[in-house]
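Note that one protein chain of the assembly has been removed; the remaining protein chains are unaltered in position.
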């Protein structure tokens, strides 16, 4: 990444994205997805807000799960910056299901209610599950039948792609082929210093996107430094190798801790996150030693994430730490 | 009401509330509640939005039920006009319970989440139930311990008052005495041509309220016509007599339909709303004959409301209509 | 007006505008303007905000004068409720001129700037002037060439109509015939207890208007009481007679004060407002005796308005008051 940035640091370049690195990134995204429009942003919250902004009229609402990042972890950005309501539906596995859209669709046409017009899905989900291509196609189809558009929060799209086949065809199978309208493509969680992309798979929806990016404070003036990182990512499929590695490390961590009595795993990980339930006494000493987030306080459930730079040694050291914390 | 308006129509008056009728109304609300600030508005959605606007900073959120009017029936006004998130919690009886606030309070201090800072209760609730004074005091106490303020949507506050004792002391018992910070006081649903009041029981919270009312498009230029209606309402406790009558009519309607096989009542009405489950075939012909709203489509549940001007004859005619629709 | 309201008070009616009075009003507006969509609202600020909301996308801006009511006297409602920028241009006579649009149009296509997409004109203007039909047509034409739509704030549209011919043809000449896209039609300032109309002269622009009216807190639940007032207004051209009377009273007030040394009139009034410059010592005692607003403090300019119910006696009394205040 640093080399990539250094290579973009030579000579002058016109600001705000009118530079050869950004042109190149746009081409790389077209290679992946076909005729799409790509806008780079600083971070994931910004990318989601921008993507949604292009889809929403006033009085429109977004349908999502109660666990979705946009509903829970973005400090109310969608409500404040977009003025929209998030209709957050319950889910057991982090996924929305097509029948839930039928229920919400009953609001359509009633002037006393917001109008559900965008479905937002997270791939892979906040609960570490992955929509299959068929599931994704089914929910896109149902959404479109109700006149709704589909947004995918892809902060960890690379991990999902790695889990579903690990190549461009796999990526297309659950995005453009499935009927997704716009997605965000995460870079930061997959090893970039910082940068995300908003990709309109239906470019006609991006009509106001350039203006909105500026207004929503997400226009990088020296965009080439974000672009250069994406170029490095797509070089020789680095993005897929990093994500595949993170996923593999989660499997190792699962294996190394599955037998420990203090740890109750729900399922083997589909991607790079585990959500074990721990013996309560273990949680705090373990976290003091190596930070992780709570997931569900009431159930003593925590979230362990592996990353592009997690090593087998890291996994072994962490598993040893879990065993040690059990002994204290 | 018309006479009241006519009486306010004589001579000239200064616009925007600087008139003797409005001064009088402010005094009448002080007679009811003590040292409070009162602002008149056009309608209930406007009153709720104004009341909430005075309580909310940016990044603040409102805690309410999933059935609450502000969350469901105001077309996303709070999200759009205030930029706030509504954290809408499940309820079985339309009421929030203190323990639910403890759970939400876990968000406090985490910069990734909106900060729950206002609890919004509806009295009587959207499900036709009524918070007792003790229940109201308990939830206000819990809210305040978490640093949250309490808003009451009182579009039908008169019906609740009638149900809980029917005098000013009853009203105070579940509002100012219970610790409510701001409430709306409904007029339109209780026989006024149009008009609501926002009453800050803690006047220091109303510091920006006059400016906000104008900005939120809820400043009536000829305010005296709203004021005159409230004066008439408070004259000789008309507001309580009208609400008590509406409640009584609901009891009559319950009695007149409780035995019908096509109608399954859940509970006798606490105020002026019934939520029966009907035999499906009956619903549409009955509604064609006399309009009412669906409540829960999936369960064939509807909502029947009685009003200040419902008569015993109306009830009997409607009950006869139900019987007739069963025969077709 | 009261009789009209009383006539709407008989029997029950379905709420939120699905009533015969409102249907009738919609028909009366079609009689005036042709194939238009009409939405009733509570007040003028609400009507303007609603009208603009139907025209604006995100990143769009409104072009208006620095004196315009939406920019100065609505407490920032457009900025807060719509999130839009008002590009407020200088004017000498309260009017925008076509060439000013050319200058603003240079922002179009630049992603760093808001996109001017709506021109808002006030007829009659805040300075008491009146756009002629030709002036209105010229600015509409220029706006449309730049891809901008035209909104007219018609809080006192009746006074303008009275001044420009006093019949429906006159009204059409400077609105629908001139190319205006949406206008507000004021009732409150012309004798109604309260009520305004938003009229989309191009109905396709009203697609989201019903939802927006609810969200913007401007949906009267007992709409028939607003409708009944409009019906009375259109009966036997009452609206034109009232506005014509107000205009005539302004002429009388001008004549009665033109010769007074303490009063310097700029121009004879075009409609029902005078903007005299007064001898400074006169202002406060005169206002204590009969309230009026300042206009330009720095110049000792005030605003005197006549109304539908101003009488010749009122004018004479006020002129006597001016003379008296000069003597003190």
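When the chains are written out, they are named A, B and C in that same order, and each has its own residue count from 1.
Just so we're on the same page, a contact is a pair of C-beta atoms (placed from the backbone, for glycine too) under 8 Å apart; a residue touches a chain by one contact, two chains touch by 3 or more.
Predicted model only: the values in this text are computed from it and were never measured.
Across the entire complex, the residue among A:128, A:220, A:244 or A:269 in touch with the chain not shown is A:220. Contact with the omitted chain, checked across B:53, B:75 or B:322, is made by B:53.
Within the set A:131, A:174, A:211 or A:275, the residue that contacts the chain not displayed is A:211. Here the missing chain is touched by one residue of A:39, A:63 or A:77, and it is A:77. From the options A:46, A:116, A:154 or A:179, the residue with contact to the unseen chain in the full assembly is A:46. Against the chain not displayed here, subunit B makes contact via residues 16, 53, 57-59, 83, 111-112, 114-115, 208, 210-215, 219. Mapped onto subunit C, the interface with the missing chain covers residues 58-59, 61, 72-76, 79-81, 83-86, 103, 106, 111-114, 297-298.
Although one chain is not drawn, its touching partners on subunit A can still be listed: residues 2, 5-6, 9, 12, 14, 42-46, 49, 74-77, 80-81, 188, 193-194, 211, 214-222, 225, 291, 309.
Please note the rule applied: only the chains that are shown with their structure count from here on.
Averaging the CA coordinates per chain and comparing them to the mean over all protein CA atoms picks out B as nearest. Remark: subunit B and subunit C have CA centroids separated by 34 Å (rounded to whole angstrom).
The mean-CA centres of subunit A and subunit C are about 49 angstrom from one another, to the nearest whole unit. Taking each chain's centre as the average of its CA atoms, subunit A and subunit B sit 41 Å apart. Shared interface positions of subunit B, i.e. residues touching 2 or more other chains, are given as 74-76, 80-81.
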